[in-house]
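A single protein chain has been removed from this complex, and every other one stays in its place.
This part shows chain A:
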Amino acid sequence: MDAEEHKLRLSQDPEWADVTPIPQDDGPNPVVPIDYKPDFIETMGYFRAVYKANEFSPRALQLTHQAILLNPGNYTVWHFRRLILDALGIDLNEELNFMSGISESNPKNYQIWHHRRWIAEKLGTDAASKELEFTRRMLSLDAKNYHAWSHRQWVLQALGGWENELDYCHQLLEKDVFNNSAWNQRYFVVTRSPFLGGLEATRESEVKYTIETILGNPGNESPWRYLRGLYKNDPKSWISDPQVSSVCLKVLSAEANHVFALSTLLDLLSHGFQANQEFRDAVDSLRPSNSDPADSDIAKTICSILRHVDPMRVNYWTWRKSKLPSSVSV
């Protein structure tokens, strides 16, 4: 719908001559129209009229289009539009095109995403690639858009299209390795894709991938959590995988953000990992010179260091220290 066709005001349009617009009723204190645009009042007035009359016509459909452009958050207009779409049997692929047009300027609008899902559900598996393409486009504008990710996950599970998803996650991580949503999607894929064999089958390659990423940016929270997640219900494998403990050691021995390496090592120790002299030396070298006196318990030393290097969470690290077994395991 372009500006040309809209020039004729509804109140002057012979097509709408039979309809009396209904003003907004806010209750005891009626709206005093002073500042807002005349087409807004007029369009909404006519909308209320067709809404009340339950008019499911092409002109009503067009009216909802106008109302949506003026205020895409108005969920009642969206509801009514769906009723009309159903009643008139409109081609939903056309509707998807309309949606795509308004999505970019309203990327976090719940109504738009839900309406889109409603359409895609009706179109079925044929819509899969279109929906994946659309969410890819939205994510190129904001790679962490929660609505886009939620829609994409729904598409994969309801309509399919898993084949390239792991690679898509990789592409996003290449652009921004700190994108927690992409890490979450990666986990979603390795745990739920019908083509990859599940978590245990993909664990080895995923561990390699994650460790490489960690070494590139040790202060990145997401891959550390992802790594832990790869061993979800199997802490024994987690503490016995030399790659896990060695990445901690590598980071601790380097000039880097040590916080997550320290906390991961702490978790490993809490699950029974036995630290050798190399680990002890690496941890000891990080003790601030004015810190608490040296502790023969490496876990306690880690907690002391963390209290200094992550002071925002000093209470958390103090609590972690208090939870360590008092008997020292050498």
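The rule is simple: a residue touches a chain if its C-beta (ideal position, glycine included) is under 8 Å from a C-beta of that chain, and two chains touch if they have at least 3 such contacts; residues count from 1.
Here is the rule we go by: contacts and distances are computed from a predicted model.
Q: Which of the following is the UniProt-recorded protein name of the chain this complex doesn't show: "SAGA-associated factor 11", "F-box domain-containing protein", "Protein BYPASS-related" or "SKP1-like 20"?
A: UniProt lists the chain that is not shown as "F-box domain-containing protein".
Q: Decide which residue listed in A:184, A:210, A:245 or A:264 touches the omitted chain of the complex.
A: Answer from the full complex: A:184 touches the omitted chain.
Q: One chain is left out of this view; which of A:163, A:200, A:221 or A:284 touches it in the full complex?
A: A:221
Q: Which one touches the absent chain: A:11, A:54 or A:71?
A: A:71
Q: Using the touch definition up top, pick the residue from A:136, A:192 or A:308 that touches the left-out chain.
A: Considering the complete complex, A:192 is the one touching the chain left out.
Q: Write down which of A:11, A:57, A:125 or A:150 is the residue touching the left-out chain.
A: Considering the complete complex, A:150 is the one touching the chain left out.
Q: Quickly run down the residues of chain A that touch the omitted chain.
A: 24-29, 31-37, 40, 48, 51, 71, 73-76, 79, 82, 110, 114, 117-118, 144, 146, 149-150, 153-154, 178-181, 184-185, 187-188, 191-192, 220-222, 225, 228-229, 232, 312-316, 319
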